[in-house]
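Apart from one protein chain that is not included, each protein chain of the complex appears where it belongs.
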Amino acid sequence: MSTSVPRLELLNITKRYPTIVANADVSLSVMPGEIHAILGENGAGKSTLMKIIYGAVKADAGTIRMNGEDIAITNPAQARRLGIGMVFQHFSLFETLTVAENIALVLDEPFDLAALSQRVKQISERYGLPLDPDRRVHSLSVGERQRVEIVRCLLQNPTLLILDEPTSVLTPQAVEKLFDTLRQLAAEGVSILYISHKLHEIQALCDRATILRNGRVTGTANPREESPASLARMMIGRELPVCEAPPYLGERRPMLTVQHLNLTSAGPFGTSLHEVSLTVHSGEILGIAGISGNGQSELMAALSGEHPVHKDAVRLDSKPIGHLNAGTRRAKGLVYVPEERLGRGTVPPLSLSRNALLTAHRHGMKHWGLVRYGKARDYAEECVARFDVRGGGAGTNARALSGGNLQKFIVGREIMLKPKVMIVAQPTWGVDVGAAAVLRQALLDLSRTGVAILVVSEELEELFEICDSIAVLAQGRLSPAQPKTSLNAESVGLQMAGLFPKTPLTVHAEFDHASA
Amino acid sequence: MHLLEPRPYPSRVMRWTAPLIAVAATLIVGSMLFLALGKDPLESFHVFFVQPLESSYGWSELLIKACPLILIAQGLALGFKARIYNIGAEGQLIVGALAGGGVAIAMEGSDASWIVPAMVVAGAIGGALWGAIPALLKTRFNAEETLTTLMLSYVANHLLSYMVNGPWRDPEGMNFPQSIMFSDSALFRILLEGSRVNTSVFITLFAIVAFWIFNARSFLHFQIEVGGHAPAASLYAGFSSKRAVWLTLVLSGMTAGIAGVGEIAGPVGQLNLNISPGYGFAAIIVAYLGRLHALGIVLAGFLMALIYLGGEAAQVALQLPAAITGIFQGMLLFFLLGSDVFIDNRLRRRLA
Partner (left out) sequence: MIEHLIPILAGTFGAAVPLIFAGLGELVTERTGVINLGVEGMMLIGAIAGFAAAAETGSGAAVGIPAGALAGAGIALVFGFFALSLAANQAACGLALTIFGIGLSAFIGQHYISYSLPGLKPIIIPLLSDIPVLGPIVFKQDAVVYLSLLAFAAIAWTLAKTRLGLLLKAIGESPEAAHAIGYPVISIRFGAVAFGGAMAGIAGAYLSTVYTPLWVQNMSAGRGWIAVALVVFASWKPARLMLGAYLFGAVTILQFHAQGLGIIVPVQFLASLPYVATIIVLVIISRDRRVLQNNLPASLGKPFLP
């Protein structure tokens, strides 16, 4: 194997979209057996760049070379023939098909599921990626789905493997296992492009890193020789912002109580909740860690009122509200910021005024069944000003705002309702670092006024930054909440895999194997 | 690569020019059709779209046809905003007509002044009931309203056929499937001498104003709109989706039922098998063409009425089957849906 010719070279790649330039003059090279990181914030252009390499998007300008030869990649099937494999961030799997069927659909070979199942087993054993080829994908955990994607790539004997934010869905322990597999592949000569915004992972795994900001390369580095601060500067152009969490000195009483909540999932592939109990006190932020798909959306539906449950299962300030719908709960002081900002938290084609009306209509915006649109506009304008929503005013459509600004609007709108309890799902998912810091600080400030806040997040660092205590939701069961000071990433990670401690406060005691 | 790419912002201009583009495209393809049939396109267009409007009688007929279309489309548009697709307005029209006609037949011989208002109320209730069945089936059993409303319009048709062949058949009607001709006390009063324009236009006028205010200002309409754009946001806000189903189906049934009474107590003057030339279906196109807007629907209603008149004129002057109306209606809806795509999208600048 020649070591002097790069496996992949990108020269001056440019891709423009109607509103943004996704990639401007991007160049990089990856050697055989190298694990190369593409580091950048959300929206820096990483995913577009990878889609260009995989032939799913066509670049406006620039050259791609593989093993020293100029190539034109016009579609994913051709990319696969050239030895490029891709593990997608949002998996490209079909839930109703089995593992083997999913894999068969990408292979250019005669259709023989039985023989394929055998090969899947072999490959998965060789790389420590256990899989049952006959299981349907909807019954797999998120981690197992990722294994399907990886095995699917490996069956095509790739020489270049692209992984797009592969660890956002994994527990810390599963991340370690994935890294072992990737190192084994690299040792066998496979080049790996590893896309992430997580600095410590890149430092642990990668040989080289290309850093992107606003679609441009802002640096190339050996991540092991850099500090997180220096990488962050290249990534966001300044120091990482930090939140302030002063102690809460006010009255402390239970504001949101959930007792023995059971809920059968409405969707065919959902997770049911079993005996979930929790309490959030005034002035407290309780974090719920766990990987999405473990009952998070069901819990949110039950707490917000989108799916009413038994009357006494949910109490607000000790009054039963489980049977009420979301509107009535909001009127009583429980507000909710959903994960889905467009289409749930806001109506995309409607203006911010009308999106203010959506949840704030009880605040003097109605008169004899008619809407007072002036009042709604005032409310939206105040929200835009107070929470620094950029990119539009009260007349702007919700879908025209960026993710971070829309989230500021939603959080602001709900805070202005003067709630007693706020429930927030994935507060900073897909939001740039600056807006994320503003949002976290807004939640901290709100809690210090005596509001009880429940935060559900996949990002452990975020929970450790803003929460007072943390519980873990795994397979529809909730672990007892523990003060953040008695926890670390590793102990939470074990719970995310479904291993709950028997007694709430001892972290490294025996583990109870919750039913799988 | 694909033809289209999303626009950064939806185009307001396209929203209102799309209907014009659709009309233009229909005319272009229509003239090719006339050519293919060996007719002079210009002359055909003159017959189809100009000749009907050359006399004041023509204008009065236009008004008579536009009124039921506008009335029904107002109700349907509300449902379409909520993504509740009532495509069985034809059946609701028929049942409304049956209910109103029942009153007229029962009161035969009386000249009480309340008969017409009673017919309107009965028609509204009849249409509303026929709309309430799919509402019940959707809210209670989750059954698709598209199919149930349509199936019910076939049932309504057979019901009408049974009534005018059986219990309500005119004994002196030479066995034709039709009821007695209604007496003057069961007919809307003629407004303009020498025309068929009658007092039922005030009902449509009232409906236009009422729907305009309701759509522009009411909180209920806002809730319906949210449910159509984003059902999850509706759930998130705590708006009732069942209420939207009931409201839109019952209300659109009601407007269709009243339109049915407008026909039998107006131009038709009895119950027979031809009380509606497909107004219930054409109103779907009117609603979309009018951008689901109370005033847009008025313009669209007149255009659709003109297509009906043109079809009749073409039958006489060009010896073309009246079915040409349906061809134009179908093309118009296709082209409208096609042009609507360009509100949110545009053609790709650089084709790969």
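When the chains are written out, they are named A and B in that same order, and each has its own residue count from 1.
Methods note: a contact is a pair of C-beta atoms (placed from the backbone, for glycine too) under 8 Å apart; a residue touches a chain by one contact, two chains touch by 3 or more.
Source: prediction; values computed, not measured.
Visitor: For the full complex, which residue in A:Glu101, A:Glu306 or A:Glu339 touches the chain that was left out?
Guide: A:Glu101
Visitor: One chain is left out of this view; which of A:Thr14, A:Ser27, A:Thr63 or A:Ser92 touches it in the full complex?
Guide: Hidden-chain contact among the options goes to A:Ser92.
Visitor: Looking beyond the chains shown, say which of B:Ile87, B:Ala237 or B:Leu303 touches the absent one.
Guide: If we include the chain that is not displayed, B:Ile87 is the one touching it.
Visitor: Which parts of subunit A are in contact with the chain that was left out?
Guide: The missing chain touches subunit A at positions 55-56, 75-77, 79-80, 88, 91-97, 101, 104-106, 111, 266-268.
Visitor: To test your reading of the contact rule: which positions on subunit B touch the chain that is missing from view?
Guide: Counting only subunit B, the missing chain is touched by 2-4, 6, 85, 87, 137, 141-144, 146-148, 150-152, 154-155, 158-159, 161-162, 165-166, 281, 284-285, 288, 320-321, 323-331, 333-334, 337-338, 340-341, 345.
Criterion: only the chains that are shown with their structure count from here on.
Visitor: How many angstrom between the C-alpha centroids of subunit B and subunit A?
Guide: Measuring from centre to centre gives 48 Å for this pair.
Visitor: Show me the residue ranges of subunit B that touch subunit A in the complex, using the header's touch definition.
Guide: 1, 5-10, 217-220, 222, 225-226, 229-230, 232-233, 235-240, 350, 352
Visitor: Using the touch definition from the top, list the residues of subunit A that touch subunit B in their complex.
Guide: Touch list, subunit A to subunit B: 18-19, 58, 60, 304-306, 325-330, 336, 338, 340, 343-350, 354, 357-359, 361, 366, 369-371, 397, 400.
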